[in-house]
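The complex appears here minus one protein chain, its other protein chains still in place.
After this line comes subunit A, so read on.
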Amino acid sequence: MTASVPSPVVAAQPAPVVGPYRRMVRLFFANRLAVTGLVLLALLLLFCFVGPLVHPTDQIHTQLADANLAPGVKGHPLGTDDVGRDVLGRLMVGGQTSLEIGIAAGLLATLIGTVWGAVAGYTGGWLDAIMMRVVDAGIAIPALFLLLVSATIFRPTVTTQILIIGCVSWLVPARLVRAEALSLRSRDFVQAMMAMGGSHRRAVFRHIIPNAIGTVVVNATFQVADAILLVAYVSFLGLGVAPPATDWGAMLSNGISYTYDGYWWLIFPAGIAIILVVSAFNCIGDGLRDSFEVRLQGR
């Protein structure tokens, strides 16, 4: 062997360290669609949670004298509903419920699904078979049906809604993460860790899940969007949170009764709000996918 081969020692390079996560953040912010989604979501969150401080309204008591006022009346920029509550204020309060349930339920579903899928895919064998048959069985039952049944059994509150939606929608992320785990578990770095005497738990939580994070995060945004839609469905069917609390789905449901009276301001604001928030999450998801998937970059 020779000694003439140069530079065995790597010079310390002052270049900034760019980790995989930081690189993703940079790519994410370079994506116009993703940033649009993020800005939109930030505005909606501000509107729902800070808005009531700027535009305080009474959403508890009814004011039948002011019922069904058209938009533009002083103090009611978006009019009032059938019992005289301010629609703009109600949109903010209802939005709080929708966003709280949607985000919490989406995250819960992602959490359960990720752990379930990673464990199933990593373990393999009969445990994987049983765990995935559970998922198949769950997918075979329509989520909406489960939601409606459970809504008649438990009194719908924000907490129960989060738990129920979270527990019926973790199936898709579980499948996605399992597929990733299947290919990751045979990779050399997992094998190397096993050979060092590492535990299975370390393999799942330190290697499999971090490397599946792209799939997980992208799917989480779609989960949140879906959860918001599910809440809206359930409320629209009259099984949402109990009045006087409300959400956007319940507002829509309420407004539908007045379609023939031309009270459009009872339908459009809530409908548009749902569309905006779902689009915002989808844009963020697309942007994230682009920044995680190196192969799709630049398209």
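In the analysis below, a contact is a pair of C-beta atoms (placed from the backbone, for glycine too) under 8 Å apart; a residue touches a chain by one contact, two chains touch by 3 or more; residues count from 1.
The criterion applied here is as follows: contacts and distances are computed from a predicted model.
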item	value
Name under which UniProt lists the unshown chain, selected from "Alpha-glucoside transport system permease protein", "Formylmethanofuran dehydrogenase subunit C", "ABC transporter ATP-binding protein" or "Indolepyruvate oxidoreductase subunit IorA"	"ABC transporter ATP-binding protein"
Among A:G138, A:G198 or A:G271, residue touching the chain not depicted	A:G198
Identified contact with the non-displayed chain, of A:S169, A:N211 or A:S291	A:N211
On subunit A, residues whose C-beta touches the chain left out of the figure	1-2, 4-6, 8-13, 17-21, 187-189, 191-199, 202, 206-207, 210-211, 213
